[in-house]
Each structure stands twice: as C-alpha cells, then as structure tokens.
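Complex shown without one protein chain; remaining protein chains in place.
Entry: chain A
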Amino acid sequence: MASPEDLSGQSAPLYEARKGVYPKAVNGPFRRFKWAIMAVTLAIYYGTPWIRWDRGPYAPDQAVLVDLANRRFYMFQIEIWPHEFYYVAGLLIMAGIGLFLVTSAVGRAWCGYACPQTVWTDLFQHVDRLVDGDRNAQVRLANGPWTAEKLTKRAVKYSIYLTIAFWTGGAWIMYFADAPTLTADFWTGQAALVAYGTVAVMTATTFILGGFMREQVCVYMCPWPRIQTAMMDEKSLLVTYKDWRGEPRGSVKKAQAHPGGFGDCIDCNQCVAVCPTGIDIREGPQIGCITCALCIDACDGAMAQVGRPRGLIDYCTLDDAATEKAGGTGQPIRKTLLRPRTLIYFGVWTAIGAAMLFSLGQRTRLDLAVQHERSPLFVQLSDGHIRNNYTLKLRNMETRPRRVAVSVSGLPGAVLWTDAGSREKAGQRIELALPADSVTSVKLFVAAPAIGPARQDFTIGTRGLDGDPRGDSDIIQFDRPEAGQ
C-alpha cells in the first residue's frame, strides 16, 4: 500500500513493470476441457493447410486456401469468388452473433478457452513448467541471481518459445499458398519476400504476446472484455467466489478451534496460485478474469481434501448469487442456458447459417454481368438497323472449361454477334467456349430494327450446354434514337 507520503515529490511512477504471473499446475475437469480445446484448436490451426482436396486439373488441391493472387477462397468443396464476398460477410455476422450467444450464456468462455491469446499463453506457461518447474521453482528462479543454471534454463525456454512462435508464423502462410510447395520454397529461399516477412512478424508477435505480455494483452490491449461485459446480463454464467459460503476465511485448524465461526474457504490461496492472469477471484468479478475456471478446479481440489462440498468457486449467475445469498437455491443450469435471450440468438444464428447453406446449394456456377456501353448509346447501321454494344462478363466458376449459349429475348428482330465474328454470321444465339475457373469478357453487339420504343428492356441470358444447364440472365436496356431524330 502506498502511503500519502509517496505523493509528495515525484515518487508516483510513470510506468509499472509487469508483475510476473507464475500459475501453478492444476488438474480437474475444467483443466482437462481446456487441454482438449487446446489440442483441437492447435491441431486445426497447424494441420488444416495440409489437408488435400482434389478439384481437378484447373484448381488447387488444398482443402482450405485463401488464394489472394487469383482472388479465390477455397474451403473444401466450396469455392468463393470475390463477388460472393457476402458469404464471408455472413460468416463474420455469424461469428458476431455466436459471440453474443456464447457470452450471454456462459460469459467470457471464448476468452477462457478458445481465444488464440489464451491458447498460446497456456501453451507457453506449460513450457515454463517444463523447463523451470512448477510455480515455486519459477518464482525462485525469477527472483534468484543469474547463475549458470538460470542462464541455461532461460536460453532453453526462449528457444522453445521461438520454435513454437516460428511454427505458428509458418503455419499462417500455409493458408495462402500450396503448403508443400511453399514449405519447399521457404527452405530453399525461393518463397516470396512477403512470406518471409509475414513469418517474421507472426513469429515476433507470438513470441512477445504469448511469451511475455500474456494477461496484459487481455487487460490492456484487447477490446473484447469491454464488449463482452456489455453483452452479459444477470443470467450469464460467471466464475464466482461464493463469499456468502466462504467468508470469513480461516484455516482448518482455526475452524476446528472455533466451530461455526468460519466459512468454507480455508484460505489456502490455491485459487490465486493457479490463475493464469494472476488475480484473486475472491475479490469479486473483475476484468482480469477470463473465466477459464482453473480456480474452480483448484478450489474443488482443496474442498475435497478437507471433505467439504465442491463449488465454493463455481460458475454462477448474478441472479443465482443473490438467491443463494438469501438462502435459496439457484436455477438449474438448463434453465440458465435455455432462456429467451439465448434461444433468440441461437435462432438468428442458425437462420443465417441455414440461409447461407441454402444459397450455397442454389448458386449457379455460371454467372453473367452485362454492361451497356454508354458512349455511344446506340449506333445507326447503314441498313437502318440500330446497334447497341454491351460488355458481357461471363464467370465460369466451375473448375472445367465450359460451352455456353448466349441469347436474347424480348427484343423482336434482334440479332447478336461478338467482336470475334461479323454481322453476316449473327443470329439469335451464339455459342461461346469459356476457360475453366475464369472471367471472360466478351463484347456483344445487338442489332435490332430502328422501329420501336426509344428505350426498351430486354433479357440477355446464358445457358450451360454441357452438364449443368442452369445459367444466369440480366435485364438490360436497348436504346434507339428518339423519333424524328
């Protein structure tokens, strides 16, 4: 505690060095759950780019690939083109609503289990334990002098940090190019400069954020805690120290000496020792708590040892806390999770997901966009016909070359041809060959008799001639000179 004297003069520090956090190893159901999540998320992150997926000769055979150069996004059998970016937007919206859903139901569970910062911090803390030993050994080493042993241990530890960080950065770039090729190129010095740069930056950030800044990222840098606080209500599950049951604290000995004078907390400090962000949950809900529930595991262990019921620290809603304080029992967990708010979030979330799946199933892989050339709007031909020019953008989104027919309807007497042919060969329908997985730009000429309205809407449509006959159509305007012009 600072004393008032500290304020005279300039003794108030400008900055505060990070206080080391040396969480103790703990075991229990939540810890095991955290292990499982860590294993799954890391496996997904490091492994996904190596899954192969055969798409035929015209497309990459990497299951998940963000192909920035060709502006394609591949995800198993789904291929997203830039103009279909709304699918990505839909995913982002789902992620947002998913966060609402999770937070309103189980508080900051994302923070505690799935956030990359949490996962890598957890991983690095295991490295600490592996090299330096558990909490006490770590503290001793940190406060001790720089002996040869400390130097060696630090060197080993930071090397492991660096290796993990490098692997993390290396895995990142695999999402943007063919993984095996890129790996070979990377080690033979032939990869793009941006690949090396990205790996360097990702390695550095992982090393610094996961190895050294840890909980400071959660407390000072991350906006999620603030946002999530706003999304929680009195029915969201939070890690709560049940002070009405635990206080006043006292050791087993004291409790034996004064039966009935003390609460259940035996003041063993295990909950503080295991906390990865170094806070004391007994001081109440606070921003540093990522609700990882390791303190629950620790306290349940302590309770088991002294033969008291578990759950002195437990997931508990603010409403239940008030009820229990008043002597009642809280709601069953099912009621907490399945309440209107979470159900509405879940409904919206599933609806967006279903809509996206549906439209993915419905979308045609032959897309047409027509642009009317405006200068000039129309051209008078020597035989008196009027010609309008259009630019067709034909997207063949299948990974094979295709043959398609382009035709017009709703414009009597119209004939069409492209700049590859001439008007002699014009007809009401033309056939085009489209290369695989590409956008083809075609200049289309449409000629129609001069007699007719000055502005007339008609339809240009495409149709697949091989395989999937579905196509796309666009309604566009045909312009003629005004009468008397």
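Annotations for the structure displayed:
FYI, a contact is a pair of C-beta atoms (placed from the backbone, for glycine too) under 8 Å apart; a residue touches a chain by one contact, two chains touch by 3 or more; residues count from 1.
As a working rule, contacts and distances are computed from a predicted model.
Between the names "Type I-E CRISPR-associated protein Cas7/Cse4/CasC", "Ferredoxin", "Cbb3-type cytochrome c oxidase subunit" or "Branched-chain amino acid transport system permease protein", the one given in UniProt for the chain missing from this structure view is "Cbb3-type cytochrome c oxidase subunit".
Considering the full assembly, A:387 is the residue among A:387, A:402 or A:480 that touches the omitted chain. Check A:96, A:144, A:376 or A:435 against the missing chain and you find that the one touching it is A:376. Touching residues on chain A toward the chain that is not drawn are 1-4, 6-7, 12-18, 213, 216, 220, 373-376, 379-384, 387, 389, 419, 422-423, 443, 445, 450.
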